[in-house]
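Structure incoming, see below.
All protein chains but one are shown in place.
Coming up: chain A.
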Amino acid sequence: MMILGTAFGMVFYLLQAVSGESGYAQNGEFEDAELDDYSFSCYSQLEVDGTQHLLTCAFDDPDVNITNLEFEICGALLNIKCLAFDKLHEMYFIKTKKFLLIGDSLIHVKLGGKNITSKKLNIVKIVKPEAPFDIRVIYREGANDFLVTFNTSHSQKKYVKELMHEVAYRQEKNENDWMHVNISSTKLTLLQRKLQPDAMYEIKVRSIPNANYFQGFWSEWSPTFHFRTPEITESSGRMDPVLLTISILSFFFVALMVILACALWKKRIKPIVWPSLPDHKKTLEQLCKKPKKNLNVSFNPESFLDCQIHKVDGIQARDEAESFLQDTSPPQLDETEKQRLRGGMQGPTWPSEHAVITPKTFRGDSPFGSLAGSISMCEALVQPSSRSPDCKEGGKNGPHMYQGLLLGSGTTNSTMPTPFPFQPGILTLNPAVRGQPGLTSLGSSQEEAYVTMSSFYQNQ
């Protein structure tokens, strides 16, 4: 009996279980099962085709028998109450411009015109952007980074313009090791040092509405882009050797300039840059220094008796050029040339008196510059070889004559510089001292008796 009762109990239990699996249940349970089967989800795409929007719905359960099932949207439509969906395979969609984009809509699932289930949603809260495209990666050697750029169709749209983008990249050999970066613009910079050298990477991007007014879901991933990171060579890690050499040389050059500037500042640089004014006191002190030996500083003429000095009273015109010429046994002059001699023998810089000096008087070392008055040779001084003097003013043959004269006078121990431009003129000598041998040099050993302005500069 007990065994029989147990067997019956097991049979009833099995029957109950089997009947439950076959779907035989109470009404409430049956309704719940049906509702679960007809759950659906939708997403919207705004301005997907010009000004037209797209709303797509699909059942969550792919095994649902969609035969005779219809979708309908009501509310938040322009100038119309409801719109029916179109069916394509297992998806229902509607393409229209008539979304109000403000307020909620109701989506009904209908079977044979009868509402099976409904769902309230807002079109602007289920927006799914279009996938980005044209992703590119450019390596910038100067910056040592990778510039990632991509494009999105939403930049041209009116409504869903602001998006958040997610960039994902990984090394190809490391699966499921994606790095993610969120950006709001369409450019991203990846630093080279954060990537493995000489490795192959892949990168992709997707978008989502910025959640300001439009919200929704992530878009599909963009097509993947592959790029390879460069190898790290020795030269890439070091500085350019040429640049290094130049920088070192420049440094040493600058250091050298600084040292030289410091060393030569006082003696060389400062006098040029900031010359000091002459100090009168120091100058006077130098002047009043003890004279050197053999320096006869005196204004007493008797102390100069040893020196042969010829006083020069003046320069006067002389008609007796001939006598001079006779002394030096010159050839006879023609009348014309006498007149010429009388005429303009005066140079513009000379006084009227002038005298002719024989070449002999010039023998010796008589620097012209040492005399108070200067002496210039008349062109009348004729070489023994020449026939007639030419005393024309500034005559063309002047320089030649002068040179000839120098040659004709024999050896001159020193060259005779011409401190003044060659002017025809005759210098008059004081008759009192005419007997004297003439101008003689003061001697190179004597110092100047007079102080010149140059001493001021020397004292500096």
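In this section, a residue touches a chain if its C-beta (ideal position, glycine included) is under 8 Å from a C-beta of that chain, and two chains touch if they have at least 3 such contacts; residues count from 1.
The rule is short, and it goes like this: contacts and distances are computed from a predicted model.
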TODO: Match the chain absent from this complex view to the correct UniProt protein name in "Exosome complex component RRP46", "BHLH domain-containing protein", "Integrator complex subunit 10" or "Interleukin-7".
DONE: "Interleukin-7"
Task: Hidden-chain contact residue, picked from the options A:98, A:119, A:170 or A:310 - done: A:98
Task: Chain not shown: contacting residue from A:65, A:79 or A:176 - done: A:79
Task: Selected residue (touches chain absent from view) among A:68, A:184 or A:212 - done: A:212
- [ ] Name every residue on chain A in touch with the hidden partner chain.
- [x] 51, 76, 78-79, 97-98, 100-103, 124, 158-159, 212-214
